[in-house]
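The complex appears here without one of its protein chains, the remainder shown in place.
Moving on to chain A:
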């Protein structure tokens, strides 16, 4: 009795290219919707995917709930950074920032509300925008990136009000100091600069690589991540991840991890950081490692904590990085599941 060999299903070109795309995807940025129920993720192909957190976290979640509800093409280059205001999603990529309405974003064929390009010194350069920061007190947006300047854009009128110069190399990350209207920026030149928004000048400079306790010359001097808690600041990247006291500009605690960290944030009494390893690290302010939770991507680039008061049941930590997956940590201690593009 002869049995026919099962005929192999030929993989079409489209499927192969799709699989390759997913393999090489990097998710650079995430942002939570104002209602707390949706998560937007932007990847290196310029597409933004909207995931429904409430569906994925509910008790009847199926495999499809972990796929995006909608993906659309947002930028021609990678989407490096995204933030949400209470009605809009702002995304930034190579050279320009676009605004989308959260209410419209779930419909097919969503178009951007507006797009803006900050005034660059020459019209030829199209520097990437690495970081976006919202300043709610003056309703403005700060952009920083490849042209080594911080641009302030007023959200109501869309005009660019200030350009803060001082960095000598491109800027990676921004952070806002709550009490005084100060912005911290960290960049490739190894310095963290504090800018006072009222006088539009640099008030303090901390050159991290010059301090012996934290500098690691074999990694370089770039500052990859920055977070601040009014009096304290934590920064890392090429130099070791360190906690600084801002008033006295002294490094107080050096966190003992060798891999450069790409994203750091304060949460309750912990500091969460993620970077070149596949784990999210939980640190206490004294420098002890409280937990190291492995994620599913080989390297992590972005962490997002959904603390929107409107959806307390969706209070999760999501992490994304060098893969097409977004890990969801429901109680910070372990990875509950992953959503993927």
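The rule is short, and it goes like this: contacts are C-beta pairs under 8 Å (C-beta built on N, C-alpha and C of every residue); 3 or more make two chains touch, one makes a residue touch a chain; residues count from 1.
By our rule, contacts and distances are computed from a predicted model.
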Checklist entry - The chain dropped from view, which UniProt name applies: "Elongator complex protein 5", "Thiamine pyrophosphokinase", "THO complex subunit 7 homolog isoform X3" or "ATP synthase F(0) complex subunit f, mitochondrial"? => result "THO complex subunit 7 homolog isoform X3"
Checklist entry - Looking at A:33, A:91, A:140 or A:253, which residue reaches the missing chain? => result A:253
Next on the checklist: Touch as defined at the start, partner being the missing chain; which of A:59, A:123 or A:286 qualifies?
Outcome noted: A:286
Item to check | chain A residues that touch the omitted chain in the full complex | outcome: 231-232, 243, 245, 248, 250, 252-253, 268-269, 284-286
